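Note that one protein chain is taken out, while the other chains of the complex remain in position.
A and B label the chains in the order they appear, each numbered from 1.
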Amino acid sequence: MSATAFLLVTSLLKILGIVFVVILPMVSYSVYAERRVSALIQDRLGPNRVGPAGLFQPIADAMKFILKEDFTPAHVNKFYYWLAPCLAMVPAIMTIAVVPFGSTLFGVPMVIADINVGVLYVFAIASLGVYGIVIAGWSSNSKYPFLGGVRASSQMISYELSLGLAVIPIFLLVGQLRLTSIVRYQIENGWMIAPFLGDPTNVWKWLLTIPMFISFVVFTIAIFAETNRLPFDLPEAEQELAGGYHTEYSSMKFALFFLGEYAAMITGSAIIVTLFFGAWHLPLPWWDHPHGFHWLLIDGSLGGWRGILGGLFNIFVFFAKVAALLLIFIWVRWTLPRFRYDQLMRLGWVFFFEIALVNIFIAALIVAYMPK
Amino acid sequence: MAITVRRPNLSWSERAYLPAILSGMAITLRHLKNMLAGRTKVTMQYPEQKWDSYLPEHYRGAPALVKDERDRVRCVACQLCEFICPPRAIKIVPGEIPLGERFAKVEKYPEEFDIDMIRCIYCGMCEEVCPEQAIFLRKDYAITGLTRADMVHNKEKLIEIGGVMHGLVLKWNEQK
Partner (left out) sequence: MSPVFFWLASALMLLFGAAVIMNRNPIASALSLVVSFLGLAALFMSLDAFFIGIIQVLVYAGAVMVLFLFIIMLLDLRAEERRKINLVAFAGGVAVAVIFFGQLCLVIGHLRQAKQSFPALPLNHPDDVRSVGLLLFGNYNLPFQIIAVLILVATIGVIVLSKRELR
């Protein structure tokens, strides 16, 4: 097999695997988790009827969505009304292409496209995700969806700035935008959320923790706003806008918006994990005779079954971290009330933008004076 | 009249949102933990656990015709319940008890007694108005059917639901 054909086949396998085996089941089960966790938080039980502990609930939900009448109201702008759900779903899935979700498996790097502008690609595609919402709101041709669409566009623009500025300290430190390089850096020097882990005796690393933590907080909050999750779910705002941009949608078209939102949540968590929590990296405490206690790095570089096991372990670690972050997303959603629109704008422009900007200067100062 | 609401003066930590957010998240986490540990009392799991044994005596379920200890259906087809029924759910066809029967002096009995459970509102007026203590609201609450005809309880069904009730006034005793 030639190198090009090998690349094509492995890429195709990776795309199919990641989309159909990982992302889509993860989306449906995060919906299930959302319902169960919200119920537990509110002293209820949640869906527990379909299958053991309600585990087949997502299948029942999917059947319901498929079998429902796909109603197109007479007053909508047909072409854009049909286009919008696709535009909401596609960018959310496309973003995962550059995320390194594992080390290597059978010698193939577990990232679909390792481009040198990794994070910028994520931001660019995520920023296109707003078109689905805006077009849905506009083409529905009625008040509430329209308000939802307008809110989505202004919210997205406000928070994209802090999103972009929040990660600049990481680039200052790593010197590259490529996500695999950022992961490599974290393996060698400690995770970005806690840079001191790599070298606990170094005061500079402890100092570096301050800007890194600030950028983690700003980035996470901006991801919340980008994915329209509560406390920033103003485009949907069930109580005041009756569902917002997807008020006029039903059946599978509504389901696509729904799934798009959760897929965006998963890719957002994947980006946070990659940038701040060392992606697939999880050192295990190890003890063997001549070396004594040390941290063992597991990846797919070993030969034989150990390499395969290591590669699978890394993929598992990555998605376990993503799942943990998803639980935090859900937890936050069922705790906080929604921000008012002016509060949202004020928060984005007056606080996060400035905090991220000042944070860059702090990080730059530390990086400039830090001994190599 | 316009009322000016005084905004509370928030301290620095309150305005920074994050401490309040964290304490809120601690509250929800506590609820989650209590649920997982099984310390929170939750709703009854309906089809498996039923509240039948907790139902009070005065519970208003499906209306039904009762028998007394002597196995007599007590209804005398006076049709008072049919007239009082607010949604007009009851339909009675009275018949005559032939001479020579044990309770011939009662004269009338219901030949047909239908209650349309789609219309019934479980108000209990039939029970209240009945001069014979013949119709009672029992504890059946899960009345289902696949067709409209299924939802009409006929006389047999009503007697079946009603069952035997003890301690009623035996007004048609032979001794009297």
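Heads up, the rule we're going with is that a residue touches a chain if its C-beta (ideal position, glycine included) is under 8 Å from a C-beta of that chain, and two chains touch if they have at least 3 such contacts.
Every value quoted in this text rests on a predicted model; they were computed, and no experiment measured them.
Peer 1: Among the chains included here, which ones are touched by the excluded chain in the whole complex?
Peer 2: A
Peer 1: Please pick, from A:Tyr81, A:Trp138, A:Tyr185 or A:Phe319, the residue that touches the omitted chain in the full complex.
Peer 2: Counting the whole complex, the residue in contact with the absent chain is A:Trp138.
Peer 1: Of the listed residues A:Thr72, A:Ser153 or A:Asn202, which contacts the missing chain in the full complex?
Peer 2: Once the missing chain is taken into account, the touching residue is A:Ser153.
Peer 1: Tell me which of A:Tyr32, A:Tyr81 or A:Tyr121 is the one touching the absent chain.
Peer 2: A:Tyr121
Peer 1: What chain A residues would touch the chain not displayed?
Peer 2: Residue positions of chain A that touch the missing chain: 80, 115-117, 120-121, 123-125, 127-128, 130-131, 134-135, 137-138, 146, 149-150, 153-154, 156-157, 160, 176-177.
Going forward, only the chains that are shown with their structure count from here on.
Peer 1: In whole angstrom, how far does the Cα centroid of chain A sit from the Cα centroid of chain B?
Peer 2: Roughly 51 Å, centre to centre.
Peer 1: Can you name the residues of chain B that touch chain A in the complex?
Peer 2: So the residues of chain B in touch with chain A come to 21, 24-25, 27-29, 31-32, 34-36, 40, 42-43, 45.
Peer 1: Chain B touches which residues of chain A in the complex?
Peer 2: Against chain B, the touching part of chain A is residues 37, 40-45, 331-332, 334-336.
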